[in-house]
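What you see is the complex with one protein chain gone and the rest in place.
Then we have chain A:
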Amino acid sequence: MMIAGFNLFSSTLFAQKADSSKRDNDTVKTHTLKEVAVRAGRISSRNTSATPLQMLKGAELEKLNSLSVADAIRFFSGVQLKDYGGIGGLKTINVRSLGANHVAVFYDGIEFGNAQNGQVDLGKFSLDNIDEIDLYNAQKSNIFQPAKGFASGSAIYLMAKQPHFEPGTNANGKVSLKAGGMGLVNPSLLLNYKLGDSIYSSLSAELTHANGKYKFRYTNGVYDTTAIRQNGDISAQRVELGLFGKMQDSCKWAVKGYLYNSERGLPRAAVSNRFESDQRQRDRNIFVQSTYNKTFDTRYSLMLSAKYSNDYTSYLDPETTTTRGLLNDKYYEHELYFSAANKYSINSFWDISLAADYQWNKLNATENDSAKYRFVSPRRHTILTVAATDLHFKHFNLQANILGTFVKDNVDTLVAAGKKTAYTPALLFSWQPTDNPDLRIRGFYKSIFRLPTFNDLYYTFIGNSLLRPEYTKQFDVGFTYNKTLHQHTLVYFAVQADAYYNQVRDKIVAIPGQDLERWIMFNLGKVHIKGLEINGQATWQVATSVFINTGISYTHQKAVDVTDPTEPDVYNQQIPYTPVNSGSVLIGAEWKKLSFNYSYIYIGERYDLGAHIPANYVKPFYTHDAGFTYTTNYNKHKLKGTIEINNVLNQYNDVVTNFPLPGRNYRFTISSTF
């Protein structure tokens, strides 16, 4: 079962869901050109979405040399990953230079949020249980979704594997063990059980243990220092329990419980004379979420969603001794969320929808188990309502929506941020200019903002409760073209290209207060972003049983700081950490029981601070990864073994200055279904 609502998407757009790489493994041997052509020729939602969509799913996703969702997202265009290195290092993404806080992450249809700092660590999401990753610029091109789905600059949808049973069976599963560099040991278990004709259950559990030690190297051509990264160890456990129901009356429901617990070292910036720290972090994320989906007749559909989450984070800094001992900050965050989305089909070409979400967040903090100095325990009530319309003709699809956001904060003492009300629109279109469905033109306009986070507003010394939301405007126009060729060698190819222009105003930036440790948040930044993204996928058949899938992505982006014309060092200069050119290449080849996967990522030269001077220059980053997989059947079990070589050329890089990434490393995976 897909996420509630996804299935109900207008059927012409939804007939696909098949990706060129998706195939049942037992048919690998018997592929014929014709079958490939049929499979590849089905139109992918990549090609019909009015907003640019990039996806990795199924077998294609499985074959990537990736441990976490963050590793996989690197292959998308327009994305910058901030990676602090190693297995436990923080990994966040920034899409089209809007900033990490403008990316919403949805797990099985419901947002995985963070009211404290607004950023989700994608390194926490193991790929073990993920079937599909979608990245939409602006929003999912579908009016029937919770209001949250309309409320961010871009959205990542992570979809967990759904239980699937062969006729006559009621249980199946998979065990897997990954091991490799940095002392990684990562066993996992997936167990699906059919509780009844219409109720399925799924259990997914995983342990991740790593010592986090890896070699890194810094040189300026004269000094040449290699060291071993310390304090990057991690021990994490994840358990997920899912229940899925499908009733006779077309109603569907799903309940998911999630527990993630980790204890890890926090490696510090490797600076002169000091490469390591002793800081530790503990996390515990618990949530329960549920979706309910029903189509009452052919015209009216309802989707209900709810979630409760409880997050705990603790930081220990043994290098700071207070009068109450070594500094130990603890944060407790609670979230409650409800959503109701309604869609009504007025006629065969016109749908409208109304959705309303309510969210409640609360953050508490302690320092060494006492009240944290001047911490105000903020609570936030957010109401999101959206009205949307979708006109879909044979050659033309137009979607429009207006989102109302109503926010109120309460704090214990001091001044709470004022009430905020905002109305923001989006307009999306997709047009097939000729009778040939292979070519489509698309585009969108969206205005949206991100709210100041609790840290921005209330963090002791740094917070500024006078902050306003940070607004973005996005304009995009592009085309998608896909072609199935009934010929040998090149079987299928697809291209998506988009040009975009974004503006960020009232950007929330930290500016100096009294001294280096006291920054204050202000609405000061202004950024203009012009970009071009091209993505291509192709399937090749180079011999009867040899298939090659290739994917390529390229981004050209000028993101310039236009805040202050009196600062010539930074005015109109590319913003920090943003390359002008970046791209990736994916090549997957299959031959009988063997498959080979190669990937390459390139991030062009960039500067780590605003001024484009030699001291701030960061060399281009690139990495080659390769993997070999052998799949075989043994007594109804599908056995699989994979060897991955990451950073094949052993190139030492930082993505975030002074947070070194590992050199060449290996990973081995064995798995078996049952």
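Criterion: a contact is a pair of C-beta atoms (placed from the backbone, for glycine too) under 8 Å apart; a residue touches a chain by one contact, two chains touch by 3 or more; residues count from 1.
In this text, contacts and distances are computed from a predicted model.
According to UniProt, the chain absent from the figure is "40-residue YVTN family beta-propeller repeat-containing protein", selected among "ABC-2 type transport system permease protein", "Heme exporter protein B", "ATP-binding cassette domain-containing protein" or "40-residue YVTN family beta-propeller repeat-containing protein".
If you put the hidden chain back, the residue from A:299, A:324 or A:419 that touches it is A:324.
Only one of A:170, A:219, A:410 or A:633 touches the absent chain when the whole complex is considered: A:219. Note on the undisplayed chain: of the listed residues A:272, A:348 or A:635, the one touching it is A:272. Touch with the chain that is not drawn comes from one residue among A:207, A:546 or A:580, which is A:546. Of the candidate positions A:406, A:431 or A:600, contact with the hidden chain is made by A:600. Residue positions on chain A in contact with the hidden chain: 218-223, 225, 268-274, 278, 318-327, 373-374, 460-461, 464, 466, 511-514, 516-520, 540, 542-543, 546, 548, 550, 567, 569-570, 576, 583, 585, 587, 589, 598, 600, 602, 605, 608-611, 613-615, 619-620, 622, 624, 657-658, in rising order.
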